[in-house]
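Note that one protein chain is taken out, while the other chains of the complex remain in position.
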Amino acid sequence: MTAAVVERKAEDFKSEVKVTWCPGCGDFGVLNATYKALAEQGYDTKDVVVVSGIGCSSRFPFFVSTYGFHGVHGRALPIATGIKMSRPELEVVVFGGDGDAFAIGAGHFVHACRRNIDMCYVIMDNAVYGLTKGQYSPTSHVGFVSKTTPTGSSEEGINPLMLAIASGATYVARGFSSKPKDLTKLIVDGINHKGFAVIDCYSPCPTFNKVNTFNYWKDETTPLPAEHDPRDRTAAITMALTDDPLYLGLFYQKEGDSFGDRVGARSTGDAAQTQALVEKLIAKYS
Amino acid sequence: MTAAVVERKAEDFKSEVKVTWCPGCGDFGVLNATYKALAEQGYDTKDVVVVSGIGCSSRFPFFVSTYGFHGVHGRALPIATGIKMSRPELEVVVFGGDGDAFAIGAGHFVHACRRNIDMCYVIMDNAVYGLTKGQYSPTSHVGFVSKTTPTGSSEEGINPLMLAIASGATYVARGFSSKPKDLTKLIVDGINHKGFAVIDCYSPCPTFNKVNTFNYWKDETTPLPAEHDPRDRTAAITMALTDDPLYLGLFYQKEGDSFGDRVGARSTGDAAQTQALVEKLIAKYS
Amino acid sequence: MGSGKNDFVIRIGGEAGEGVQSTGDLAVQVAARAGYYVLTSRVPPAEIKGGLFEYQIRLANAPLYSQGDELDILLAFNEEAYESGIRVLKPDGLLIYDSAEFTPPEGDSFRRVALPLTDIAKTQLKFALGKNVVAVGAVGALFGLPIEFGQRLLQERFGRKGEEIVNKNIAALQAGIDYVKENIPGYEQYQLANAAESRPETIVITGSQAVGLATLASGCRHVFGYPITPASDVLEFLATELPKVGGIVIQAEDELAAMGMVVGAGYSGVKSMTPTSGPGVSLMTELLGLALMAEVPLVLVNVQRAGPSTGMPTRHEQGDLYISVFGGHGEVPRIVLACTTVEDAFYQTLNAFNLAETYQMPVIFLSDTALGTRSEAIPRPDLSQVTIVNRQTLASLGGVNGNGNGHGDFYSFGQEGSEEGGRFKRYNLNSANGVSPMAIPGEAGGEYVATGLEHNEYGRVRYDTTTHKTMTEKRFRKLTAAVEDAPPAYRYGDPTAEVGIITWGSTAGTCTEAVDRLREQGIAVDLIAPKMLWPLPKHQLTPFIEGKKRVLVAEVNYQGQFADLLAARLPGNYERVNIYTGMPFTVAEICEAVTGKAEALAAD
Partner (left out) sequence: MGSGKNDFVIRIGGEAGEGVQSTGDLAVQVAARAGYYVLTSRVPPAEIKGGLFEYQIRLANAPLYSQGDELDILLAFNEEAYESGIRVLKPDGLLIYDSAEFTPPEGDSFRRVALPLTDIAKTQLKFALGKNVVAVGAVGALFGLPIEFGQRLLQERFGRKGEEIVNKNIAALQAGIDYVKENIPGYEQYQLANAAESRPETIVITGSQAVGLATLASGCRHVFGYPITPASDVLEFLATELPKVGGIVIQAEDELAAMGMVVGAGYSGVKSMTPTSGPGVSLMTELLGLALMAEVPLVLVNVQRAGPSTGMPTRHEQGDLYISVFGGHGEVPRIVLACTTVEDAFYQTLNAFNLAETYQMPVIFLSDTALGTRSEAIPRPDLSQVTIVNRQTLASLGGVNGNGNGHGDFYSFGQEGSEEGGRFKRYNLNSANGVSPMAIPGEAGGEYVATGLEHNEYGRVRYDTTTHKTMTEKRFRKLTAAVEDAPPAYRYGDPTAEVGIITWGSTAGTCTEAVDRLREQGIAVDLIAPKMLWPLPKHQLTPFIEGKKRVLVAEVNYQGQFADLLAARLPGNYERVNIYTGMPFTVAEICEAVTGKAEALAAD
């Protein structure tokens, strides 16, 4: 991004659309942190694209005044990849739910991590399916009672941070929607990270998840110890595997080439260049 | 499996179909190890289902004399899950390529690991797409030159063992098709493991991968040190992250309940039981 | 209970989550217990939280076929509900509004009665939560529903919470009744005629519950699905019920996985099903093709919603017929069934499982949003009348003659000495209806490999021209046979009429009422709604079309999808009648299509 750094306010990024999340929904915290992060970065609304899938959380783009793409369930990352690869100068930020990211979108998640395209992905993790009204999700715990698991889920919950690290993500963090300041910083750093940044963000769904509530996460989480070094992958894995307490902050960061860097500078190639190549090929086949 | 342990020979599991892999293809080693493993287990051909997706390696079921399902690309695990969940008494063994498992099938792989259904999955990993004649695969290294990456791949290769461990697999091993004895043992142990067993097996494609050849893997691999304790997840991760040398053997095993155990004993419920339930519900709605 | 009118429509509207649903549900159950036919329709908001929720209830003492075009009574909990509902309130209708919330403007022809619901509950009863029950009392009083049914229901519902709660609720119910009697002079005009004596015993269920019940009854034990509105209702119903008979429901990671699991279960000999809606079907088409090629029986239930793409997940449309019949690459014969009513949903779901087992192929069962989410009082299903079909297997052929490899049975097995000597002919071509017995894993001598590649009789991969030709023909022979098993089409109206309407799915109900209304106007109309949509039951449709001067095809979609199928395979002159607003047809719209003019509503 080469956007001129201008003074911007969080309000500049609010759209006219009424936010329809339930009162108390954690997603409000993520939205506000995002407004602040975008303002802090000084972006122009025209240069940012907010991409999402389908879910309560995925309604996100409508609440932001930038360009946006509200895709289909599970395909936010491929769509974002298409945007970023074809228009590297745009700032692409992706939002979505835990179901969108880790159920139907799990394959794309793994590949976005290893492909390491310069985008930031914030998962609003409420450990439940909100929009479809309360089924268990890939991050629900064993035993979680939901409409599709009336006697409790039989599957281990996914550990998003471990999955990200194992898949090769180069920026892996955990946030909590009720820590807006920390979250804003994680998003800003994620955006500025050169490569694919993953922020799994606890964001309670008071309507359908009565287990992983605001209080639950408030009690279970604590910031990563100050001495944690995000460049140390082994330490990052250890901290990510810990569930008592659940740490918040930047677990892992690896600097290096993003996919774009590896592919090299690209232009859209003007008409003359195109014609020259096609003529050359035609000559080859004659 | 409660199959009576009878004396069986590897030949009993050979089908009449001519094996059409290229001379020198690593998949022959995996096939022979599988014949031996099935014989060692003393199965009856009628009680085993061999499931696969699409790829050179996925032709596997045709070469085995048991029941089989040659599915579509990337969906071997869902199909196998359907078979095993509906018929827990059958022995379900799944085979496929690295593209089938980790590209189009990546999402299912992650979920099969966390779901922990009692099946064994052998990935015949040649770090290339064989059947479609030589494109790079998710396990190809950065810089791998292929038909779709003429100047070398720009993506980090996936580490299948890390992905399996991060996703919650409870038996994670690496084999090499040219170590048939070790591989046979890994398959036997994987089948006997209660839960989802993942065996990533190096299996060179001499036709399309001129980098990761038999000699390459022979030189790069070495058995896990004798003192490695597969119950130690941290150690397993450390060994899985090491690429010099590439270790072979059982990296990680966690004993505990499989999905089937958690869901509990099931029967197909006879007609009378069904009728009683339906009548009860009808009464409820009247 | 009066001896008055016998068909009333009431709509309750308000902020979602504010008790609209529970008020409606309670009122419906009271009415059904009192012996009336009921049919409801629900329009939830687009918003995640809040927004307008509308619950429409129609009561009568004769069978009902549609939700009713216009309202006799509008009960508006807030202004938005008023604004939406007033447009369809009859000129002589009754508007009841919560006067604690808003005051509607003056000046229209209908009656207006303020019902200070919030005040009654909070101030008079000191029981703010009782608001909905007050509303139920008011509705019950208007329709003259016997109070004892209401009291008994409240007892059942709140009994566990203790007598005090029960009494508070009963008091709320009475307060609603009292308010109506004291404040709405002439309230008796809304009283229903006595419930018919001869009415069959009924149960009140939604279309999706009917699908769930029939799935249980069919002997299906394995359901794999991924949540999606409005099909989640089916998935969730079965998640609760199936384990009680040793079955299992798995919420898969996506629809591809769900369909893959269904294919696996079907292959392994177990009846299985997946409930989904449009987007899920799109994701399942590749695996549907695999099921066809491997000849695996399975049922896909599609509770259609408005598309395309994510579209309008809570809105109605019959837009998925194309994908049902033609979805997937290559040529994928499959059977498509649709149901016309909640009761029909039960019986056609059973047919879907039976056809899947008989023909060893995918059956797509089409429900829709209107039908799936509406409740109807339907005749109690008689399980003793239900036929359950199980598939033809190697075992049903008598197995392998005891020697374990089928020697000597050259019809079903490869001949000794041949390439596939002794192997089971899973895909035996020697079959008039295309169906060949299937070996089930665990059956000795039946070992074969199912595959999506073209294959010979033994399931071995072959690309030669004869194999592809004969196997394609085998797969399509099943359709030729299956059409003979088409369930009887729904017929109504005057078989001698010159005007005929062809329709499908829940639109059949609206068309039925249109036929009645047109008859009153002296216009004779005939109606048919096939239950099997594909293969096209020409033997049902041809006699219907013969002799008609005009044939209209009514469906809730833009292009006329069924009309396209008809025109493609049963040449004729079809008039397409379509709406695409996210709502079902009204009876008036169908009448208008027939008469060519906006219909003055039949006075009644």
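First chain written, first letter: the chains are A, B and C, and each begins at residue 1.
Keep in mind that, in the parts below, a residue touches a chain if its C-beta (ideal position, glycine included) is under 8 Å from a C-beta of that chain, and two chains touch if they have at least 3 such contacts.
This is a predicted model, so every value here is computed, not measured.
Q: Could you tell me which displayed chains border the chain that was left out of the figure?
A: Contacts of the omitted chain with visible chains: A, B, C.
Q: Write down which of C:Gly68, C:Pro116, C:Pro297 or C:Gly452 is the residue touching the left-out chain.
A: Checking the options C:Gly68, C:Pro116, C:Pro297 or C:Gly452, the one contacting the hidden chain is C:Gly452.
Q: Which of these, A:Cys56, A:Ile83 or A:Leu248, touches the one chain of the complex that we don't see?
A: From the options A:Cys56, A:Ile83 or A:Leu248, the contact with the absent chain belongs to A:Ile83.
Q: For chain A, which positions touch the chain that isn't shown here?
A: Chain A touches the missing chain through residues 16-17, 44-47, 49-51, 54, 61-62, 65-72, 75, 77-87, 89-90, 107-108, 110-111, 263, 266-269, 271, 273-275, 277-279, 281-282, 285-286.
Q: By the contact definition given up top, give the residues of chain B that touch the hidden chain.
A: These residues of chain B touch the chain that is not shown: 20-23, 25, 54, 56, 59, 72-74, 103-104, 106, 129-133, 135-136, 138, 147-151, 207.
Q: Please give every residue of chain C in contact with the chain that is not shown.
A: So the residues of chain C touching the unseen chain are 46, 277-279, 281-283, 285-286, 289-290, 292-294, 306-312, 314-315, 317, 319-320, 322-323, 325-332, 451-454, 461-466, 468-469, 472-473, 476, 557-559, 561, 564-565, 567-569, 571, 573, 579-583.
Heads up, the rule we're going with is that only the chains that are shown with their structure count from here on.
Q: Approximately how many whole Å separate the CA-defined centres of chain A and chain C?
A: About 38 Å, centre to centre.
Q: Measure off the straight-line distance from the CA centroid of chain A to the CA centroid of chain B, and report it in whole Å.
A: That gives a centre separation of 31 Å.
Q: Where in chain A do residues touch two or more other chains at once?
A: Chain A, residues with two or more chain partners: 103-104, 106, 138.
Q: Which residues of chain C are in contact with two or more other chains?
A: Answer for chain C, listing residues that touch two or more other chains: 243, 253-254.
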